[in-house]
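Only one structure is covered here, and it is reproduced in the block below.
Yeah, one chain of the complex is gone here, protein chain that is, but the others are all in their spots.
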Amino acid sequence: MSNFEQFANQPYQYGFTSNIETDAFPPGLDESVIRAISEKKQEPAFMLEYRLKAFRHWQTMREPTWSAVDYPAIDFQAISYYAAPKKKEVLNSMDDVDPELKRTFEKLGIPLTEQKRLANVAMDAIFDSVSVATTFKEKLMEKGVIFCPISEAVQKYPDLVEQYLGSVVPHTDNFYAALNSAVFSDGSFVYVPKDTVCPMELSTYFRINTQDSGQFERTLIIADTNSSVSYLEGCTAPAFDTNQLHAAVVELVALDNAEIKYSTVQNWYAGDPKTGAGGIYNFVTKRGKCQGKRSKISWTQVETGSAITWKYPSCVLIGDESVGEFYSVALTNHKQQADTGTKMIHVGKNTTSTIISKGISVGESDNVYRGLVQVNASADGARNFTQCDSMLIGDQCSAKTFPDIQTRNPSATVEHEASTSKIGDDQLFYCQQRGMTMEQTINMIVGGFCQSVFKQLPMEFASEATQLLNLKLENSVG
Amino acid sequence: MAKFTDLYIDTVADTPQRIAIDLTEQDQTAHWHIHLANNAQAVVLYDQTAGSNVALDEHLQVSLGENATLCLLIQHALQPCSTINQTMSVTMGADSHLTSGIITQGGKHVDYSATATFDATGAHADFFGVSKITDKNSVNFNIHANHSTPNSSSNQTFRSIVYDTAISNHNSRVTVGRAAKGTLTHQLSQHILLSKRASGNAKPELDILTDDVQCNHGATIGQLSDEARFYLQARGLSKTEAEALLLNAFLQDSLDQMAPEPIRQWLKPI
Partner (left out) sequence: MLFSVDRLCASIDETPILNGLSLSVNAGEVHAIMGPNGSGKSTLAKVIAGDETYAVSSGSIHLNGEALDEMDPDERAMAGLFLAFQYPVEIPGVNNADFLRQAYNNRQKHMGKPELDPLDFDGVLQTVLKQLRMDTAFADRDLNAGFSGGEKKRNEILQLLLLNPSLAILDETDSGLDIDALRIVSEGVNSFKSDTNGVVLITHYQRLLDHIKPDFVHILYKGRIIESGDAALAVSLEKHGYDDIVQAYESAHANG
């Protein structure tokens, strides 16, 4: 078999910027910036207090250095902490949305107008950390489902927000969570009432447009007793030559018998393929609390973009018989770095967790899986199954696996398997003998490698994920 | 022979070399070597017994010449309150073969670390760690197989039974450098916890820098099979006898592989 040759990758097709009038703070961060953010959003007092408490705590913290990712120091004073498209006072309908904004989302393949939208998917579009449009709000309200920007929820449903915000990821949790709690500008808020199956897929699309702005989304999803909801997060950003920080916090709460399915297809700008310059730093804290008995939270992620991905969507299994799941495909190419994985913390009785992680390293990239399975002394009958597989393509990339299994309960059953593989020369030859090109073969084999994860994605997005993977692999091995 | 005497072997030894060291408080640090010349073969059976209040820091350097074969088995029978830190570093010559096993029980804390550097092609190492830990004691197995040249292979297998409030840590690491094509490695960690507050922890780590390798690992933490226990009891064994039999069976595979007959006779009951 011939050696793999590398030739130019297809350029990142979402790298364009949009010409939208934007309201932006000058760079810098101090208490006055926090107050200004809160005032811009007309927040009630409890929200400002929460931000200030978080900010003061952040000032006592130091950036974590334990990860395997390597990046130049971030100057937190050189970031602008608020950027939003100037918009009309009240948005009564899609017609009120800035046409240039609508065009931007069309170009991204995310239609905002309801005629063209994906059937059965409600969408919240976030531009530069501010929600600009939410489709199907009224239809969802008929069922009692609240789906709105968190900035709106803070004003309309303050009790709910105050009760749950920070209950899963406290502001003291880590450096970036503290920063986010102080300066978050927007994100999605979802509340599904008791005994309700949310009638549509909910989706939020994040688009960063302003250079040198930090993105601090905050998402909070609450599924009340016997309810269920499926949520998809999609993301892209323009190709700037400086790095941008994306430090989001996502909190999920599932009460008795409730189920939350959270899927992410991430395609942030990964940086210049040769130098690695530019690209998004994706440092995210995502955690789900299975609070109720028999509650279930599933994380499914397809990570293909961003210069650095640093995230561990996790589940804390408190309710008896609760279930946590993590399915992940992380593809790194060129000079990308990923340090991702999950934490499953078993607390209640007879809890179950499943982890399936597929890492694909190409080019000169570094791909790290870090997974913690912790079975507390109280977690009688806990069961975990983990499968983490790495596929390396070429001999300039790396794959590292750092699982950490800690058990304190004798009735727990933990099974962990990991393997590394490459695309076998004999597999390549077989497919080529059947008339498939090298590219078709690699897409097919890598797709097969990721199958067990892709089939967890909501149907509408499974094919998008496959296409994204093929796009990212295109012309990268030859 | 004085304690911790260096061993040089340059022939194919036909009987195992036995080393029996009874540790006392005076034994605090030790540095010694085992060296096998090219084509040499040896089996070294190393018994360590320790009274209370032993605190030993032992460093052993092992080097294997080309085509050398060494089976080095360490067996601990320790009294409570003894602490042993054993660090072994191994250099594997081309086409050399190492079987390294440690069986430990008793002792307040045992920390056993081994790093094997595969500097030349065709070498193979099998590491076994077996422990039975009771009371508040703890045992750490830390093995690192560092492959930097092509076509070498290593296996790491750990099996531990943990009682009372004891703690067991299996830290197993495999590094495969860019030039180490054709490396084959396997890591397996298995724990059985027998009490409410026993802890079993595993960190099987992989650090791979090239694609033409096969590396996999597995870790399980579980209990004795209720079905198997019931079967044995239904055949007239008491609960205690059944458990003892099943625990023995759990460890058997590792013991058979590291100490085939006639070396098997040397192993003390666990």
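Letters A and B mark the chains in the order given here, with residues in each chain numbered from 1 onward.
Definition applied: a residue touches a chain if its C-beta (ideal position, glycine included) is under 8 Å from a C-beta of that chain, and two chains touch if they have at least 3 such contacts.
Everything numeric here is computed off the predicted structure, so don't read it as measured data.
Taking the complete complex into account, the chain left out of view touches A.
Check A:Thr354, A:Ser378 or A:Gln427 against the missing chain and you find that the one touching it is A:Gln427. Among A:Met200, A:Val368 or A:Ile445, only A:Ile445 touches the chain left out of the display. Summarising the interface, subunit A meets the missing chain with residues 1-2, 424-427, 429-438, 440, 444-445, 447-452.
FYI, only the chains that are shown with their structure count from here on.
Rounded to whole angstrom, the centroid-to-centroid distance between subunit A and subunit B, based on C-alpha atoms, equals 42 Å. Considering their complex, residues 178, 181, 191, 193-223 of subunit B touch subunit A. The touching residues of subunit A, when paired with subunit B in their complex, are 375, 377, 390, 392-422.
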